[in-house]
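One protein chain omitted, others in place.
We just call them A and B in the order they show up, numbering each chain from 1.
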Amino acid sequence: MNQLTLAIGFGLVTSAILALGAVGFTLQFGVSNILNLAYGDVMTVSAFMAYLVNAGGAGIWLAMCAGAATGAVVSVLISTLIFTPFLRRGTSRFAMVMVSLALAVILQNAIQAVAGPAFRSYSRSQGTSLHLLGMILTPYQLVIIGVAAASLLALHLLLRYTRIGKALRATAADAELARSCGIATERVSALAWAISGALCGLAGVTLALNLASFDFHFGNAFLLVIVAAAVFGSVGQPYGAMAGALVIGMASELAAIWTPALKQVVAFVILAVILLIRPAGLWRKSFVQMDVAAR
Amino acid sequence: MSPAYQYYFITLLIFFGVNTIACWSLNIQYGVGGVMNFAFIMFQALGAYLGGVLTLGPSTGASFQQYVFGATLPFPLPWIVAAAAGAALAWIVGSFALRPARRDFQAMVMLVVSIIASTVVLTEGWLFNGMNGIAAIPKPFQSRLSLGEIQYGWFYLAMTAIVVLLVYLLVNRLTGSPWGRRLRAMREHPEALSSLGVNIRAESMKVYVLGGALASLSGAILVQFIGAWSPGSWDTGETFLYFVAIIVGGAGNNFGAMLGAALVLGVFEESVRYLPSFGYAGLAEAIQFMLLGVLILAFLWFRPSGLVPERRRRLTRLLPAVGATGGETQTGADRPTAGST
Partner (left out) sequence: MEVLVRRLMPGLALLAASTLAVAACGSSSTGGSGSGGSGPMNLGVIYPFTGANADQGAIGMAGCLTGVAAVNAAGGVQGRKFVCKSFDTKGDPADATSAANQMMASASPVMVIGASDDAVTTAPIVTAAGVPNFATIGDPHFDHQTNQYFYRITPSDALQGVALGYWAATHFKRPAAVFTSDLGAQTSVPPLRTKMTALGHKLVADVTLAPGQSSYRTEIAKIIAAKPDALVTEMDPQSAATFLSEYQQLAGHLPIILGTQRTSNSDWIQAVLGAIGQASYVKYVKAITPYVPPGGASHSVYHHWLMTTAGKVQNPAQYDQHPYAIADYDAINITALAMTEAHSTAPAAYNKFIVKVTAATPGAVQVHSYAEGLRALKAGKHIQYVGAGGTLAFNRYHSAERAFSYDNYDPANKSMNPVLVIPGSALNG
């Protein structure tokens, strides 16, 4: 079996999970201009809620839906209760990073206090591996790839072809102009947080599925890779985030062939190199567009 | 006071001195210059590792530690070399981390660099002995002076205090100087300043390099007192703690930074030791950190300028002829807070 094709297959799974996370993250940034560092902990909360549903007897599909719903609800809550009030108070963009960091600390420790340090696992049957085109994937991995692809396709269709999608894009590009055009930007913003929160929840559940056992800090541990993928593709751009997820997911799996201990470092070095060449990420030439839009 | 209490007291004071230098370093970068150095702890770690290996002597494997650059440099060379290395690392990192114009993006890049560094040091054991870290670092002058534990402690405290004083003179001078004013303006209105021809990247780089040198110096001073350093000491969460200290104490002014060092890194950190333990192990600490998060949110909401706000620098002092109406600066613009820009 060729190492390379195997690694590509595995990279697809990692990229799928990463794509769900990165697109959600980048959507939140696009509509609020905040780097939400509590994102990883919302993933953890969603995974735990899905675990509760799963332990109560529901199948994994229902658990995934529960996770997505939890992610949506929690994200909308933190945006309306924490981020928006701070923004209205005039807190600067980079001080908002401290706000989201503080929120992340609160969330993660709250999860730890409530759930304790024990590991949890979803109960599901393993299924046998399938061999396709030189790759080996289990049914659950195919499910993860499928869920990611379906969600992102749905998002693409939403953004491009529906009125709500257009309203979302308008608000992300220039909130004041959108408001003056009659778009209810607050409602649109809440919707964006809900959609991105659902993606966040899905990312949390699929990651927890992949990890086999998880505890209270797994989401936060994954956050930086998500940020790297989002920044790589120019944060705020969903298609950029998908590309970033693909590149970083693939790069780390391919790097694992040669330096398993440093595979994550390779992904980050790629990010650093890209930022050297294009400081605003792959999708944009510079920051000028963004600063003008984000007022 | 019993000898053990004296020694504990000395330890806390030395830590306070080290944290003060570290907070002044971060204050120069973030409070004055507006550069969000999320890789801060990496610089302190560099200074600590270098301060250690430059006094341990060449790595012979006899004490089961492997590391690079072993030497036995006489005091105060390890401290000086550590500071220089910190400046060099800042220059290298800044050359690409300061390229994005948005400060929160710069912060993300620096955070990523910090994680790369900690992963590499952990994995490549030949660098600084990986997970176990370096230990048995000799204290400067200890064999020559043959003082008792307590007297040596006072001696080391005195040396630390001298360095703190020197660093204070340096940073105070700098922040009060025209360069300091330019930095503060750059922090508030980067676009305006760049249209006036000021090279934002170059000024940010200068502040980053200076802060890097000071952070590494603080690491070297710390490591030669406690005698060991390992990846457990420079977890990326430590950077967050230093930011909290600056925010609580008051970003942008040196006294506030020192107060933050005393309150957050001194009192708050040590106070947990005195709490009664309850519930399962780790529960008390989880609650402590939750309260820390709530504290930060409260500060950012109610008092974003910190306990000791930066002094308002009135433009009227520079233009006496204009009078009270002209040149009077408004609350939002000239008084920098952690919350603006």
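Keep this in mind: a residue touches a chain if its C-beta (ideal position, glycine included) is under 8 Å from a C-beta of that chain, and two chains touch if they have at least 3 such contacts.
These numbers come from a predicted model, not from an experiment.
**Student:** Specify the residue from the set B:252, B:266 or B:293 that touches the hidden chain.
**Tutor:** B:266
**Student:** Taking the full complex into account, find the residue in A:92, A:108, A:234 or A:264 that is in contact with the omitted chain.
**Tutor:** Result: among the candidates, A:264 touches the missing chain.
**Student:** Which candidate, A:7, A:37, A:76 or A:159, sits in contact with the chain we can't see?
**Tutor:** Going through A:7, A:37, A:76 or A:159 one by one, A:7 is the residue touching the chain not shown.
**Student:** Tell me, which residues in chain A touch the chain that this view leaves out?
**Tutor:** Missing-chain contacts on chain A: residues 1, 3, 6-7, 10-11, 13-14, 17, 117-121, 126, 128-129, 136, 138, 207, 210-215, 218, 221-222, 225, 252-254, 256-257, 260-264.
**Student:** When the complex is taken as a whole, what residues of chain B touch the one chain not shown?
**Tutor:** Residues of chain B in contact with the hidden chain: 1-2, 4-5, 7-9, 11-13, 15-16, 63-65, 119, 122-123, 125, 129-133, 135-136, 149, 222, 225-233, 235, 255, 258-259, 262-263, 266-267, 269-270, 272-274, 277, 280-282, 285.
Note that only the chains that are shown with their structure count from here on.
**Student:** Starting from the mean Cα coordinates of chain A and chain B, work out the distance between those two points in Å.
**Tutor:** 32
**Student:** Would you tell me which residues of chain A are touching chain B in their complex?
**Tutor:** My answer: residues 35, 82, 86, 89-99, 101-106, 109-110, 112-113, 116-117, 224, 227-228, 231, 235, 261-262, 264-265, 268-269, 271-272, 275-276, 279-280, 286-287, 290-291.
**Student:** Per the contact definition, I'd like the list of chain B residues that touch chain A in the complex.
**Tutor:** 36, 96, 99-105, 107-109, 111-113, 115-116, 119-120, 123, 240, 243, 247, 280, 282-283, 286-287, 289-290, 292-294, 296-297, 300-301, 304, 332, 338-341
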